[in-house]
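A single protein chain has been removed from this complex, and every other one stays in its place.
This part shows subunit A:
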Amino acid sequence: MASFSFGSLLILSAIFRFVLILYGEWQDANMEVRYTDVDYIVFSDAASLMASGKSPYLRSTYRYSPLLAFLLIPNTIFHRCWGKFLFSAADLLVGYFIRTILKKRGVPENLCIGSVMVWLFNPFTFTIGTRGNCEPLVCAMVLKILLCLMNGQLLQAAFWYGLVVHFRIYPIIYALPILLILNQNVFKSGLNPALQKWSKGDETAPQSNLPSRLAHIFNPLFLLRSIMTKERIIFGLISGSIFIFCTVVFYYLYGWEFLHEALLYHLTRTDPRHNFSIYFYHIYLHHEHEFSVVEKLISFLPQLVVQLVLVLSFAQDLPFCWFAQTVAFVAFNKVITAQYFVWFFCLLPLILPWSKMKLKWKGVLSVSIWTGAQLHWLMWGYLLEFKGKNVLIQLWIASILFLAANTTALSLIIHQHKPSTLFVLPETAVDNAKKSKKCK
């Protein structure tokens, strides 16, 4: 695998994406089913409205930041495929960031290349950018934040974090693990934080267990002394300011429509139409009346508990924590569409070198369970949406099976993961020093 240089891999991926964009143009012109994502048409219409000095929110179902419409203005000036090239470039940038992050963490070249290939040649990812979906931009920003944190560039990380939360909201789930990892002993001013290097062995980085971490975090003294550190305050202030700045500017320009479409809609979204979420049929069966606060809380509780436990268990192993959080967030969300899967696909290559899972057979089993459950869902979805058969119950059962598949896959991945803190923690450094003294 090492014989495949990273450069040639990137060139090959770029050519492949270029060909797919050209093919998409052909399919759109000649076939009944379009290759281009329907959202791309929405973005392009919004960009065209913006180019003519109007609000992008005049385009119904445009529910994104005005920044996205701004980035796609060349669609109306140069060529309608501009956005697809932009998203595919971001997709390649994600590949570059994956390699940089893994190299910095001391992962050998052949493992790096293998991991990068999991992103660059994943059918989900190369089709999503070339069909005109904006998620690769979000993935690139998320990985940039991780890279900035690894380089000790706190201000840059905070800037990108504020921007990405404005752009897509869901990365708000990364706020707590980021704040937890901003340890003042790790981020010493003027020095790059020391990164825990990858090792082939089975040794795992020491971490306190979950109950003690819980006791620690809910201890009022800990809250005061440990949480309110300079690094955390700076990160919170900068990222918060960027988010508020974007919100205020776009509220000034586009008013209530911006707030409603780009922010509030995503926070309160309950979609009665079929989607991968287990909640869709429940929502549809109750769509004729408002949901009570208790009902809303009950459906939010599993999501909240899972997020909290994952953060408290894996925050110091930041890439793994983000991956597990994202898989769980998508799986327990009230609305799930296929594009959300890209949110964790971009983090998957970052955890593979630390997995004890062999491709034979647990790896194959995980992939098969997940893909099989999804194909099963798609079959019922096709019968409902394109054949007009009443298979709502079967589709809802398929959603439950898909949740079970997500849970099984996540559980297997956590089981097979060798925990490794992102940074060398002060206590680990002291332990290592003690160990080396004993050896002498």
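Definition applied: a contact is a pair of C-beta atoms (placed from the backbone, for glycine too) under 8 Å apart; a residue touches a chain by one contact, two chains touch by 3 or more; residues count from 1.
By our rule, contacts and distances are computed from a predicted model.
The chain absent from the displayed complex carries the UniProt protein name "Phosphatidylinositol-glycan biosynthesis class X protein", chosen from "Phosphatidylinositol-glycan biosynthesis class X protein", "Large ribosomal subunit protein mL38", "Geranylgeranyl transferase type-2 subunit beta" or "ubiquitinyl hydrolase 1".
One of A:Tyr279, A:Tyr340 or A:Trp370 touches the chain omitted from the figure, and that residue is A:Tyr279.
Here one chain is not drawn; of A:Ile21, A:Leu410 or A:Leu425, the residue touching it is A:Leu410. Subunit A residues in contact with the hidden partner, per the touch definition given at the top, are 41-42, 45, 59-61, 207, 209-210, 271-273, 278-279, 281-282, 284-288, 298-299, 302-303, 305-306, 309-310, 313-314, 324, 328, 331-332, 384-393, 396, 400, 403-404, 406-408, 410-411, 414-415, 419.
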